[in-house]
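One structure, pasted below without further comment.
Omission of a single protein chain aside, the complex is shown with its protein chains in their original locations.
== chain A ==
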Amino acid sequence: MTATAVTRKPVRWGRIALHLGCLAALLVMLYPLAWLLATSLKPADEVIASLDLLPRHLEWSNYETAFEGVNDVSIWRLLSNSLIIAGGAVIGNVISCSLAAYAFARLRFRFRGPLFAFMIATIMLPHHAVLIPQYIIFNQLGLVNTYWPLILPKFLATEAFFVFLIVQFMRGLPRELEEAARIDGCGPFRSFFQIVLPLTRPALITTAIFTFIWTWNDFFTQLIYLFDPDKFTLTLALRSFVDASSTSAFGPMFAMSVIALLPIVLFFLAFQRFLVEGMASSGLKG
């Protein structure tokens, strides 16, 4: 008995040290978020004068200012612009990527191997290689400064990462179900909609959440395609603060940053399981 006690003790200390280390790392990592929240509530004079993380008194007017918006565009407008783009992207990606994934995962067709390899290769393709011609195309169509350049590509399964994610998931589904259905006279379309798609739900949810968060956060594409302040997203509106970096606007700027971050935080808290597992499964079995 003493022997076990002796051998067990160092293990336990190691474990406590491990937890302490992780907690310390976590505190450092969460600091920027705490800082953001605190600064969004600080009055202008405290932002530069005080070194404390916590504000001495809460300045809610920062949020009032933020709600008035930027460039005479109300925050509701910015918020709904962001939602339209992110929502459109989610619908587009879920539909188009699941269709393509089903073909790659379950159907036979000519050139399947080379096309699949090409699809995988486009995951690694830098966006910049197609950026300028895409811009020219949308410009010719008169669609620059509309939401179409941000939404339309998602309906054409251009985000191969999600096609790949769904393919991986579909390959894990038992084939017997479809084979049985096929024997009963079920064609590929019914088989897709009634058998495979419902079973693929976890991968579709992962796709939807990641698409939402990535589109919401996206800056570069929005920067290029949108220039009318009326059409700005929250992310782009924050850019106005980038140029005018006066300290007096610090509080409202970070209040707006908090508002822009809120949907992602909520999504993360609600769907962390899907997100973490979606990320974990995307890399393996490849």
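Quick note on the criterion: a contact is a pair of C-beta atoms (placed from the backbone, for glycine too) under 8 Å apart; a residue touches a chain by one contact, two chains touch by 3 or more; residues count from 1.
Definition applied: contacts and distances are computed from a predicted model.
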Chain left out of the displayed complex - its UniProt protein name, from "Multicomponent Na+:H+ antiporter subunit D", "hydrogenase (acceptor)", "Binding-protein-dependent transport systems inner membrane component" or "Menaquinol oxidoreductase": "Binding-protein-dependent transport systems inner membrane component"
Residue among A:L58, A:I132 or A:L177 that touches the chain left out of view: A:I132
Hidden partner chain, touching residue among A:S96, A:Q168 or A:T207: A:S96
Footprint left on chain A by the chain that the document does not show: 15, 18-19, 21-22, 25-26, 29-33, 35-36, 39, 48, 51, 95-96, 99-100, 102-104, 107-110, 112, 115, 118-119, 122, 124-134, 136-137, 139, 153, 155-158, 163, 179, 182-190, 192-193, 213-214, 216-217, 219-220, 223-224, 235, 238-239, 241-243, 245, 250, 253-254, 257-258, 260-261, 264-265, 268, 272, 275-276, 279-284, 286
